[in-house]
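Every protein chain except one is present and positioned as in the full complex.
Take a look at chain A:
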Amino acid sequence: MLDNLFLLIGITLMYSTPLIFGGLGGMVSERSGVVNIGIEGMMTVGAATGVSVAYFTGNPWFGFLCAGLAGGLIALLHAIASITFKADQTISGIAINLMGSGISLFMCRLLFDGATHTPAVERKIPKLFGDTRITGVAKNLNVDLTVIFALVLAVVLWFVFYKTKWGLRIRAVGEHPAAADTLGINVALTRYVCVVISGVLAGFGGASVTLAIISQFSPTAISGQGFIALAAVIFGKWTPHGVYGACLLFGFAQALTIILGGGNFAVPSQILSMLPYVLTIIILILFVGRSVAPKASGVAYEKGAR
């Protein structure tokens, strides 16, 4: 029984991790006033890049880093479109999503002789207690190191957002850019930085799927996690701790899918697989109207327009 419980916790943490990276990324961007629905696309690019780099270099950490870079690069496009050119942020985000999966597949075919799957990497990201065979209760809690990173990231972001001047400025830019502007805060630069960070984090999220959970990239490696992460941003009320908690809940739903699918219960797997998505919809229905988004989120800032 205790074993099962720890198994559930372990799997929950494992599945939450990509969501946490993606969700925190979305939060950083929206807090600065740019809606980033392109998280899914950025995660996909990160997932493909991470695994490809890790395959050729044999170093999963290098792959993880490059996944962040790739995500950040794609996010830069979103930033240019929505900040400099004041494009509709939703449209730009959709374009990023379509482009993300396209580029990833294209890259995969180019690098691996037309295959839609990358080969499996030999070295995944190590686990908390190393690769040694651990037995007993701790076995199920021997989580990937990315799980720890995600937790540290949430704590760091919380500190930055609420205890430092940078956080105060980002929040001001997302709530009332004109006010920030009159106080000499560079609105465009702040938003650029936040959007790019959001892409880097989404890239990490993608890589934490392909370099820690599974060990290869396929077109379905990222299937909606980016959107679930966005739901978690709303459910988590745009706060680092809230997003972290919300992602755990969604991760738990995925974990349930695994545990319940494991034999004794006669729940069809198709129904179980729906669980995380159904939960997302239900939470969105219940909470979208109630939580208050950063006021300037989704609105391009124009000097002089008030």
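Basically, a contact is a pair of C-beta atoms (placed from the backbone, for glycine too) under 8 Å apart; a residue touches a chain by one contact, two chains touch by 3 or more; residues count from 1.
Quick note on the criterion: contacts and distances are computed from a predicted model.
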Can you match the unshown chain of the complex to its UniProt protein name from these: "Lipid II isoglutaminyl synthase (glutamine-hydrolyzing) subunit GatD", "sulfate adenylyltransferase", "Xanthine dehydrogenase family protein subunit M" or "Nucleoside ABC transporter ATP-binding protein"?
"Nucleoside ABC transporter ATP-binding protein"
Just name the one of A:116, A:164 or A:269 that touches the chain not displayed here.
A:164
Pick out which of A:179, A:267 or A:281 touches the chain that's been left out of the picture.
A:179
Where the unshown chain meets chain A, residue by residue
163-166, 168-169, 171-172, 175-176, 178-185, 295, 303-304, 306
